[in-house]
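Dropping the structure in here first, questions after.
The complex appears here without one of its protein chains, the remainder shown in place.
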Amino acid sequence: MLFFIEVTLSGMMAGVMYSLVALGFVLIFKASGIFNFAQGVMALFAALTLVGLMEKFNFPIWLAIIGTIVVMIALAWLIERIMLRHLVNQEPIILFMATLGLAYVLEGMGDILWGSDVKVLDLGIPQGASDWMLDSFDIYIEKLEIFAAVTAAIMVAFLAVFFQKTRIGRALRAVADDHQAALSVGISLHTIWVIVWSVAGIVALVAGIMWGSKSGVQFSLSLIALKALPVLILGGFTSVPGAIIGGLIIGVGEKIAEVYLGPFVGGAIENWFAYMLALAFLLFRPQGLFGEKIIERV
Amino acid sequence: MNQQSSPETILAVENISLSFGVMKVLDSISFDIRRGEIRSIIGPNGAGKSSMLNVINGFYHPQEGSITFKGETRKQMAPHVAANHGIARTFQNIALFKGMSTLDNIMTGRNLKMKTNLFWQALHIGPARVEELENREAAEKIIDFLGIQAIRKKPVGKLPYGLQKRVELGRALAAEPELLLLDEPMAGMNSEEKEDMCRFVLDVNSEFGTTIALIEHDMGVVMDLSDRVLVLDYGKQLADGVPDEVRNNQDVIDAYLGVPHEH
Partner (left out) sequence: MIYRETGQFKANYQDDQALFPIAQDRYVILVILLITFGLVPALLNEYWLNAILLPFLIYSLAALGLNILTGYCGQLSLGTGAFMAVGAFSVYKLMVAFPGIGFIPMVVLSGVITAAVGTIFGLPSLRIKGFYLAVATLAAQFFLIWLFNKVGWFFNYSATGMINAPPMTIFGAIVTGPKADPIAKYYLVAAFVAVFALAAKNIARGRIGRNWMAIRDMDIAAELIGVRPLIAKLSAFAVSSFYVGMAGALYFAVWLGSAEPTEAFDINQSFLVLFMIIIGGLGSVLGSFLGAAFLVIMPIMLKNLMVDGFGTTSALAEHIQIIVVGVLIIGFLIVEPHGLARLWRIAKEKMRLWPFPY
């Protein structure tokens, strides 16, 4: 039983990581209807930039983080300027494929700017097992994972307030609803997009820091981020709580499947379990856990 | 209006009710369409006109009621059943296949007339070739009828609005339907285009003998074209009859002049 709890907890922690990436997807999708395939690479790019600033320019941690945030905002501005601006009112599938191209550009740029070797990211986030959990419940859990969970919670709370209470948040939701209607009441689409992509970039940075601290900053990070896609299918593309819960379900589900089912089929089913789960789910509830059913009109 | 299906009735809907969640879109609607007539459905925006057409050709599934088409009664239609049995339609917001040419759009309308399988199609010889040519001829007849020869090979996405409406009519006609549903065929047209479209509707009706059900906002057009008119308002049936009856119906006048509703 203890082992099961341990597996579940470690699954939840992995799930929090997925949620962090999924959150970036949701933000952009909500505000622009774009399914941003590059979100994972953005996390990688942010983490690479952070490490690069610290290693190559000897920035202290706080300055490196600020520097990275500046870079991510500049990136958002460039993306809007060069790409999004020219793709307004295109089909969603065209926009999706454009972000595929963006993923390649960012990947190549990250490699050229900061090198493609695996990097260690040490921000002084506590490492090792949590003694308290080990002593009082006999459960092994990484401090880093607890830290990640807390960070995610704070960020979600922050985003919720941002969306519900601020003027920009309301404008964001208006844009998500209907581009043209939003334009016609005087909301600047371009500004909104820059803001959203900046926020998504910062979320990507947080995700990149967490993943990077755990397993080093390397290209596989952007592949792990692909797992955010099944998370979104479960949670719905427009729901922030959906992204969190979806992430937890996927994280826990694949850990349990790996530990209890994996040995019978040769292991490594973590590679595909999330996608299959999402696929099965899609067949029964195409709109996700929290999405609304859309009435089609002709 | 509880007419039994008489021999000349092509379609009869009985007590159709449709709702989405708590929203009642159609509330116990019954009417019929006689073979060969032009039947109009009018009503203010949100009256349920388009939904009614969607029910007839099986895109929406009503919770209650039945649809009798050519003597067969069903609780609801399926889109392919409707298409197979000779119901075709056009759409309020043009629903053409934008990436395809005018000719291809109309040829797609003949889809159900074509039967050869993938193998023959891949070789493009024998039956597939013969079939393609036969249907091309039929499609060309419609192109001639609508006077759109010049845009035969043009992608429809780039055509002006009025022509797109015409191509859409062509695509529906290509199926050689017995019942043609037209959802606001003249919306957004100038008076000249409207006149053209009216003439096509009348010609289709008289030349091909096609039964037509149409939704239209322009009262002049409706009263001139229609044999009978059905009036809907907030999903309810307000009136049904020949144009003159409907014109003088007090409920209809109230609905259009905006006497406050009691909900």
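The first chain written gets the first letter, and so on, giving A and B; residue counts start at 1 in each chain.
The criterion applied here is as follows: contacts are C-beta pairs under 8 Å (C-beta built on N, C-alpha and C of every residue); 3 or more make two chains touch, one makes a residue touch a chain.
A quick note: this is a predicted structure, and the numbers were derived from the prediction, not measured.
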The complex has one chain that is not drawn here; which of the drawn chains does it touch?
-> A, B
Where B:F97, B:F145, B:F208 or B:Y256 are the choices, the one touching the absent chain is B:F97
Kindly state which of the options B:Q63, B:N84, B:S206 or B:N248 is in contact with the chain not pictured.
-> B:N84
Among the options A:M1, A:V185 or A:V265, which residue touches the chain absent from this view?
-> A:V265
Name, in rising order, the residues on chain B that touch the hidden chain in the full complex.
-> 57-59, 79-80, 82-84, 88-89, 91, 95-100, 104, 107-109, 111-112, 114, 116, 118, 121-124, 128, 131-133, 136-137, 140, 171-172, 175
Which residue numbers on chain A touch the omitted chain?
-> 35, 82-83, 86-87, 90, 92-94, 96-98, 100-109, 111-112, 116, 223, 226, 229-230, 232-233, 265-269, 271-272, 275-276, 278-279, 282-283, 286, 296, 298
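Rule of thumb we're sticking to: only the chains that are shown with their structure count from here on.
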Any idea how many Å lie between the Cα centroids of chain A and chain B?
-> 47
